[in-house]
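One structure follows; several queries about it will come next.
Only one protein chain is missing from this complex, and each of the others stays in its spot.
Coming up: chain A.
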Amino acid sequence: MEGASYQRFPKVKIRELKDDYAKFELRETDASMANALRRVMIAEVPTIAIDLVEIEVNSSVLNDEFIAHRLGLIPLTSERAMSMRFSRDCDACDGDGQCEFCSVEFHLRAKCIGDQTLDVTSKDLYSSDHTVVPVDFSDSGAGYENPEDQRGITIVKLRKGQELRLRAIARKGIGKDHAKWSPAATVTFMYEPEIHINEEMMETLSLEEKTSVVESSPTKVFALNPQTHQVEVVDPEAYTYDDEVLKKVEAMGKPGLIEVYAKEDSFIFTVESTGAVKASQLVINAIEVLKQKLDAVRLLEDTVEADDQFGELGAHMRGG
């Protein structure tokens, strides 16, 4: 473990922050770091999701497993998840996941009495813990003009006389075990592109040629300034590394007119949350989890247990 120190101090600049959406820049680090963060967000940030369903009555058209599967996929608010215990290593209960430290109980009772079909939605789930409830999308203003229409996530539709009664237990888990525990809807990053326009060469182009260069990109990266008739980069991040502009420029016989480089140490992250955790919290939790993992690596660095956990990697770390 000797040699030069690769320690760097990454910087984060938040561009946009909403409850379920975050866009930020991560600078002065490399791809492995960015990717580790992404992977942890998808697979290792814990949330709470329904894991056990006991069905009392189900006369709906969907069968028990079907409903259980749908229930599992409903995002539950999981701010508590970081502090909760996994039911498998909960010592307050004997691992059956029935205690308040590791589980939350839900009840659902719905029966259709009227002639109209009744939509059973996530709002019909009654939680034993007010901090762990199905995610409410109504306040996020996601295109629903009338909040009355928004009744949560549909679980099943009941017709007259059909009934659904069940008890469900939600547990803490991570996305690695099942996608229902993944708090991230979308986590992605891109290298920040650096676009250079050779102004001198550009001046040699006619107006028509300039427009064709501008239009060659499928996304709106370039624009023609109406006053100066100059090609300008309006939105470098819209560039999708599709090389279309470069091909165009090449075809025009002007290689080097436009050059694009990916900044190897600068990433633009987009994080969308399922609603289980706020997008900002998701990133923070991910860093926390990542830190814990690294701590675990550091602690186990030269123990034999490392072999159990890291396999060959453990031997590597011990310099094997």
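Just so it is clear, contacts are C-beta pairs under 8 Å (C-beta built on N, C-alpha and C of every residue); 3 or more make two chains touch, one makes a residue touch a chain; residues count from 1.
Following the convention adopted for this analysis, contacts and distances are computed from a predicted model.
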Which of "Cytoplasmic tRNA 2-thiolation protein 2", "DNA-directed RNA polymerase subunit beta", "Ribosomal protein YmL11, mitochondrial" or "All trans-polyprenyl-diphosphate synthase PDSS1" matches, in UniProt, the chain that is not displayed: "DNA-directed RNA polymerase subunit beta"
Listed residues A:154, A:186 or A:204, member touching the removed chain: A:186
Hidden partner chain, touching residue among A:35, A:154 or A:204: A:35
Contacting the left-out chain in the complete assembly, out of A:160, A:176, A:196 or A:229: A:176
Selected from A:131, A:204 or A:219 as touching the chain missing from the view: A:219
Contacts of chain A with the absent chain, listed as residue ranges: 31-32, 34-36, 38-39, 42-43, 55, 58, 61, 63-66, 69, 73, 175-176, 178-180, 182, 186-191, 218-219, 238, 240-244, 262, 270, 272
